[in-house]
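Reading through the structure tokens given below for one structure.
This part shows subunit A:
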Amino acid sequence: MAETFPWLSWLIFFPLVSAALIALLPARAERTIRLWATLASVAELAFALPLWWRLIPGHPGWQFAEHRSWLPGLGSSYSLGADGISVPLVLLTVILTAVAIVGAYNAVEKRPREFYALLLALESAMIGTFFARDLLLFYVFWEAMLVPMYLLIGVWGGPRRVYAAIKFFIYTMAGSVLMLVAILWLYFLNRSVTGESTFALDAFYRLPIAPATQVWLFLAFALAFAIKVPMFPFHTWLPDAHVEAPTAGSVILAAILLKMGTYGFIRFAMPLFPVASAQLTPWIVGLALIGIVYGALVAMVQPDLKKLVAYSSVSHLGFVMLGLYALNAQGMAGAMLQMLNHGISTGALFLLVGVIYERRHTRLIADFGGLWKPLPVFASVFLVILLSSVGLPGTNGFVGEFLVLLGAFRTNVWWAVIAGTGVILSAIYMLWMFQRVMFGPVKHPENERLSDLSMRERLVFAPLLLLVFWLGVQPQPLLDRMQPALDRTLALVRERTAVSERMAETQEPLPQTKEPMLVVPARGIR
Partner candidate 1 sequence: MTAALDTIPLAWTLGLSAIVFVIGVVGVLVRRNALVIFMSIELMLNAANLAFVAFARSLGSLDGQVFVFFVMTVAAAEVAIGLAIIVNVYRLKETVYVDEINLLKG
Partner candidate 2 sequence: MNAMVPPPLIAADWWALGPTIALSAGVLLLLLLEFVPSRPNSSRAALVSLLALVASVIAILRVRDVKRSLFEGMFVHDGFTVFFTLLFCGITALAILQSWDYLKRTRLHRAEYYPLLLSATLGMIVMAASSDLITIFLGLELMSLALYVLVGFRRSQLESSEASLKYFLLGAFASGFLLYGIALLYGATGTTQLARIAQFLGDSAALKSPLVLAGGLLLLVGFAFKVAAVPFHMWTPDAYEGAPTTVTGYMSAGAKAAGFAALLRIVIVALDGVQADWRPILTWMAILTMTVGNVTALLQTNLKRMLAYSSIAHAGYVLVALVAGGTDGASAALFYLAVYSLMNLGAFGLLALLGRQGEERVLISDLAGLGFRQPLLAIAMTVFMLSLGGIPPTAGFMGKVYVFGVAVKAGLIPLVVVGVLNSVVSIFYYLRVTVAMYMHEAHGEPVEVAWAIPSTIAVLIALALTLYWGVQAQGLLNEAQRSVLGLL
Partner candidate 3 sequence: MTLVLFVAFAAVLIGCSLMTILHRNPVTSALFLVLAFCSLAGLYLLLHAEFLAMVQVIVYAGAIMVLFLFVIMYLNLKRDVEHGLQFALRRGAGWLLGALLLAEAALLVGRRWSGGPVTQTAEALPAIGNTQALGQVLYTRYLFPFEITSIVLLVAMIGAVVIAQGRGPKVGATEKPNS
């Protein structure tokens, strides 16, 4: 792995630099701005794609790792790494960012410069979050994501955008600050055991933690992630944020930001605190199952398309959580797939909603009806995406959903029995919505002369449709890439469970040390 070129850093900072450059363009030059933004996102995509081939299959550890000193006094370092878990998610990120940028050409009427700059900055933060291998660095990226997203919702959003933006920001932050406390606790715990000041994830992976301590740490981490996921009952920010966000914002929010939560579980919460995780499994799985059913039921009665999709996300992410907590190969792989699937299909759904919103400036189901007639291509694309979301075999949604159910079933039959009802319910709410929007006679005359998907829009959906079928028909290459990392995570969980359970039931949470928090090289004192 003698990587000389800091590839991952390049991936992280290229969009940021592009954002800065775009911000310097004159505000009037909208065409140039769009062009640059598109080029930047496509270039980023081109830079990221080789990750797919260059990821060494069967290699469970970090690849393309980078390590640089950052805050030596604290022991935090700028260290990055990729593996089979993060690479697919990063690829999803770059693809959807590009798609969102191209998709937003017409939607963003005011201040495209700032809009695109923020979107690219957001991309940087998201990629950084996936690649960070140092907890403090991770936290920095994690929180940094909030700001651009907040502005995207707040400035370019709908009528209640301010409320939604603030709610999004504060709710998410409320969860994550406790994680910061837990990170610090972990840091000192590690220091008291090993004497080493470090925020490195790998070091924490080796740290034995007493079960009693684990519970608190896990809860702090889990809250942050559960809000992001969002798990029932922490989900109410999501419908608000989605409804108010501009299309590109919704796309990114649904496709990537929500994955941060589940990524956090798989990368941090579960392997670091396996005993606590196991102890709390009934609660988490319970919430996931409630989320599946609840999200679907509530989605069913939504009058607003975006809200419907938002609640469906709650349901889908419930599947992901269920898969993770099945704690077996199938469940984990299914959960990972489901993360990607949800990114693709829900991202596409938001784009689709954006397409008609651009044309009609409404998202209420009741304002549509009979759209198939004027918009056959649009309707067909919508149908395919919708079926992927419903999990029809042959599309990506099925593979993930089935693997999750399989994993869950093998852990606990009843989990799968309850989760399976989501299969029925998702069909109900999606098809009913589709029926009301697309079928029947054209109820509103203004819908009659809507224009169908333009070339650009078709171009936007093409990669997503491709992914839908490719992952549905041939998921194995992806599975092969993820498996080693997932196996490592599973092994880590087992191993650490064993280690922790050998420890004494109670351990002094933090043995006090006299040495200072900061290790600073002394300067000569005369």
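As a selection rule, all candidates are chains of the complex that A comes from, given by their letters.
Rule of thumb we're sticking to: contacts are C-beta pairs under 8 Å (C-beta built on N, C-alpha and C of every residue); 3 or more make two chains touch, one makes a residue touch a chain; residues count from 1.
What you are looking at is a predicted structure, and each value in this text was computed from that prediction instead of being measured.
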Touching chain, any copy counted, for subunit A within the complex - options 1, 2 or 3: 2
Candidate 2-touching residues of subunit A, taken from the complex the two chains share: 70-74, 111, 114, 136, 139-141, 143-144, 146-147, 150-151, 154-155, 161-162, 165-166, 169-170, 173-174, 177-178, 180-181, 184-185, 187-188, 509-510, 512-513, 516-518, 520-526
